[in-house]
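Have a look at this one before I ask anything.
Here the complex is missing one protein chain, while the rest keep their positions.
Take a look at chain A:
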Amino acid sequence: MEKMIVAMQDPDMGMKLRNQRLLITVIPHAMTGHDIIIWLIHKYSVCEEEALHLGGMLVKYGYIYPLKEPRSLVLQPDESPYRFQTPYFWTSTRWPASELDYAIYLAKKNIRKQGELMEYEKERYSLLHKKINHTWDFVVMQAREQLRASKQRRKADRIVLECQEQAYWLINRPPGGPNSLQRGPGLVRGKLAINCCDLPSFLKYSEQYQNHDPIMQGCLPSNPWISDDTAHWTMNTEMVPVPTRLRVERWSFSFMELLNDAMGRQEFMLYLEKEFSAENLYFWQACEEIRHGESSKIVEKVEEVYKNFLAPGAARWVNIDSKTMDKTLEGIKQPHRFVLDDAQMHIYFLMKKDSYPRYLKSDLYKNMLAKAIVPQETKKSVFPFMRRQRHSSPSPAQAVAQATEEEGRHKGAG
């Protein structure tokens, strides 16, 4: 399906997108249902019935969503406007839609317009409220914050984003019960339960990571344990001039993957600097250091964080909602290891929802992906009895010892 969607969006041979009117707002890059059918008929030389069916599938799986009646996931062969769903929300790339995310989405809807939640959504909302009650403050805060951020956007953009999100959740939390996009008739449909057994997420995860699993698929150029060649490790050290393709691809799997990779984090920081929101990542890193650092340094580190990020007029002031800010400022009067947790989570989710998806669409990321290397596979040696010499590597302890030694020398000299 995705190949088809990409073809549809081709600037030359693809669909003609134009601005559609939705009530009084103009939505950019939309198309009519009629246009979709015609394009499919021409491109694949099928009859109208088949094109209607095919288009219907695209809508059902969430690759195209309707602007007028978002709940009705069907393709109308008339002037009804449709849009392409952003790849960030494709069912294939976005695995486990978490309970937390869903709760935030429902909370947003509820706040935006009281009574806008459908019956099944109301049920789920109260079930979620019971289930993740301990983080409910956070959910409401996040929802308010996201609504505030979206109000600052142009109306057309806002409508588009709302439609995208709504379409995504209609697919992932359909009214009838757990993911109704199941393949295979053998699946037993359980009752509507908020303890949503998202078992398909295991399948998706394993599939997504299969190429990255050396034991399953091997690794390039070769597995060092089998070939005695450490090239694979050399190419994947923490900081390399050019990373491998698999590594850069992995950054798009989840925000956590990007942050866990030192190079990924560095690239993301570059992107944020361009967007003038690097303070968020700096803040998050500072909070991490407090959470996992020595107990003795907590007080001074929290002071530093206050000076640099939270104080009015701070050099790297972070934009947190007033409730969290008040709570945090109150808390740091008695600093402890977890005092910045709320603020940190807030900024984390802000980056995850806003900057991260935009980074993945940016030229910075796309260029990195394009120039990433795909190593050549080295075939096993012809003479099996000739074993390569196994070279030792510098111990991590040595690297640090040298660094501290140098530090000492500098201090002595200065």
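Convention: a contact is a pair of C-beta atoms (placed from the backbone, for glycine too) under 8 Å apart; a residue touches a chain by one contact, two chains touch by 3 or more; residues count from 1.
Heads up, the rule we're going with is that contacts and distances are computed from a predicted model.
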Inset, instruction - Pick, from "Ubiquitin-like-conjugating enzyme ATG10", "Neuronal-specific septin-3", "6-phosphofructo-2-kinase domain-containing protein" or "Guanine nucleotide binding protein (G protein), beta 5a", the protein name that UniProt gives for the chain of this complex that is not shown. - result: "Guanine nucleotide binding protein (G protein), beta 5a"
Legend entry - Option from A:Q114, A:Q152, A:S322 or A:S395 whose C-beta touches the chain left out: A:S395
Inset, instruction - Have a look at A:C219, A:V248 or A:M368 and name the one touching the chain we're not showing. - result: A:C219
Legend entry - Option touching the unshown chain, where A:Q114, A:Q152 or A:S296 are the choices: A:S296
Inset, instruction - Over the whole complex, note the residues of chain A touching the chain we left out. - result: 96, 99, 183-184, 186-188, 190-191, 193, 195-203, 205-206, 208-210, 212-216, 219, 223-226, 230, 232-233, 236, 255-256, 288, 291-296, 337-338, 341, 345, 348, 390-393, 395-398, 400-401
